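Questions regarding the structure given below will be posed in turn.
As you look at this complex, bear in mind that one protein chain is not there, while each of the others sits in place.
So that you can tell them apart, the chains are marked A and B in the order they are listed, and the count of residues begins at 1 in each.
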Amino acid sequence: MNGRRLLLTSAGAIAIVALLVSIALAQGMREKFFDRDGRLVVIERSAAEQLRTYDIRSSKAPETFPVPPPPFSEGIFPCSDCHAHMSPDQRPRVLTEEHTDIVLNHAEGQRWCLDCHNTDDRDTLRLVSGEIIPFSESYRLCGQCHGDKFREWREGLHGKRTGYWNGDKEYLLCAHCHNPHDPNFKPMKPMPPPVRPGETRR
Amino acid sequence: MSDEQQKETRVFKQTRRKVLKGLAAGAAVLAVPTPQASASVWEAFFQKHFREMSKDELVRVLARLEKTYSRQYGKEVTVSATPPIEGVRFGYGLDLSRCIGCRRCVYGCVEENNLSREPQLHLIRVVRLQKEKGVDLDYAEHYYNPELVPEPGYFYMPISCQQCENSPCTKVCPVQATWKEKDGIVVVDYNWCIGCRYCMASCPYGARRFNWRRPQIPAENLNPTTHYLGNRPRPVGVVEKCTFCIQRTREQPGRYPACQEVCPVGARKFGNLLDPKSEMRALIENKRVFILKEDLNTRPKFYYFF
Partner (left out) sequence: MKNILHITKGTLILLCKGSRAYYVWVGILLCLMGVGAIAYAHQLQHGLGVTAMRDQVSWGFYISNFTFLVGVAAAAVLLVIPAYVYHWKPIKEIAVLGELLAISAIAMCLMFVTVDLGRPERFWHLIPKIGILNWPQSLLAWDVLVLNLYLVLNAVIAGYILYSLYFKKEPNKSFVTPLILFSIPAAIAIHTVTAFLYSGLAARPFWNHAILAPRFLASAFCSGPALMILVFLLVRRYTKFRIKDEAIHKVAELVAYAIFINLFLFGAEIFTEYYAGTVHLASLKYLLQGLHGHSALVPWIWTAILFNILGFFIFLIPELRRNHFMLVVGCLLIFFGVYIEKGMGLVIPGFVPDVLHEIYEYAPTGIELLVSLGIWATGLFIFTMLLRVAIPILNGDFHVAEDGVGSHIGDSLFIIQPDQEESTEKT
């Protein structure tokens, strides 16, 4: 009697949980929002579709942007010239032999070189997802944290685009203006102020 | 009696012509000091308003100007009169949170637009404002000159022509020497301006500049690609202003204005306000945008954002 009751109760509980989960899932599959005219829009997507959103491997190829060559220090690229013959040392440490000019001033407590540089091929960069990208797509690397800046950069709002206002445009990489290891913009000498009107009088 | 009168009027007309010729010669002394240029001075004096010229007349005027400038500066100078592009209305954006007040734009403009080096003439004025006070021009410093910019506690605001839709300067000009083109650029016909400077009094942005003396540009620094309404060498005694680099932006495809190209921090944005995909539209729709002296209802097409 007792056993049966327990069974029934647990079956009921399972049913309720299943119901709740299915309701939650159904809600998740339904995207509801208001469009600009105030109309309610509902988009339904299957659970599989939804899951795919978070699957980087099957997501569509990211947009690429025309950029000038990355601003490498002279004679430093390709990195493989040296690194191909070295076995990678993955331990975070202070570099004492090479690259001593690089002082990491960019969330330095939380990362070090090989979080961004590809351990296996130093001529490329590595995203958190594991995807390997060339230096000419480094904006994707920066965009991992600075999504807002990346989106504005894409629109031409952050950073500088050259080219033609009604034709082909060229983007600058983040690294063209911000040193990736020390990204704060460096102060510069201003050009001379205008001549005061009093001084021009003869 | 009537014969006499006719004769009199003829004499009068002739003397009037002489007087005008004399004036033209006087203008010659003012404008071009070469005596052999008297014919072109005569033509320059009687040159029509830019918008009233026929195609042929315009071609001749441009040829005359090219000849004059080429001789004056000892190198090939072209003067175009490229018309506005259909379906375009230019707008400008300036990111106050990016601008560091380095004045690269000021001098980039000088070089591109053949601004007078002596006496100095700038079309962009960068003012330093206090972060504590916000956009309050009462605290504007025009002549800041520290070792390095940006300085802590300050932000910078470059001000040039705001290319108003409801432009007070074009309204007040007594001879219509300045007007708004179809692409929204406010231009000046330097050969029609009489130099009364009423437009300068009417401009709430101090954007108009007067050639108080004959502008001087070293020949080697002259930008030889010029536009009639833009960067061609200016005569003394006329008003000039920013034209969004009309000689660059009206090309097909159009280059960006020089100040935009030279800005080291990418604070300057430029584009077609009628194109929904332009960066101007993106910034107006997504950023916090304001226009200068909004209460005056001048409706600038120069948007500051941050």
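In this section, contacts are C-beta pairs under 8 Å (C-beta built on N, C-alpha and C of every residue); 3 or more make two chains touch, one makes a residue touch a chain.
Fair warning: this is a prediction, and the values are worked out from it, not measured in the lab.
Chemist: For the full complex, which residue in B:59, B:148 or B:175 touches the chain that was left out?
Modeler: Candidates B:59, B:148 or B:175; residue touching the omitted chain: B:175.
Chemist: Looking beyond the chains shown, say which of B:58, B:85, B:140 or B:284 touches the absent one.
Modeler: B:140
Chemist: Identify the residues of subunit B touching the omitted chain, counting contacts across the whole complex.
Modeler: So the residues of subunit B touching the unseen chain are 20, 23-24, 26-27, 29-30, 45, 49, 52, 119, 125, 127, 137-138, 140, 142, 159, 168, 171-177, 192-198, 200-206, 208-214, 235-239, 296-297.
Chemist: By the contact criterion defined above, which parts of subunit A meet the unshown chain? Give residue numbers in ascending order.
Modeler: For subunit A, the residues touching the absent chain are 196-198, 200-202.
Quick note on the criterion: only the chains that are shown with their structure count from here on.
Chemist: I'd like to verify one number: the distance from the centre of subunit A to the centre of subunit B, where each centre is the average of its C-alpha atoms, in whole angstrom.
Modeler: Comparing mean C-alpha positions, subunit B is 43 Å from subunit A.
Chemist: Which residues of subunit A touch subunit B once you look at their complex with the stated criterion?
Modeler: 152, 155-168, 172, 177, 185, 187-196, 200
Chemist: Touching residues of subunit B toward subunit A in the complex: what are they?
Modeler: Result: residues 85, 88, 95, 100-104, 106-107, 119-120, 122, 125, 142-150, 212, 249, 252-256, 261, 263-266, 269-272, 275, 278-279, 282-283, 286-287 of subunit B touch subunit A.
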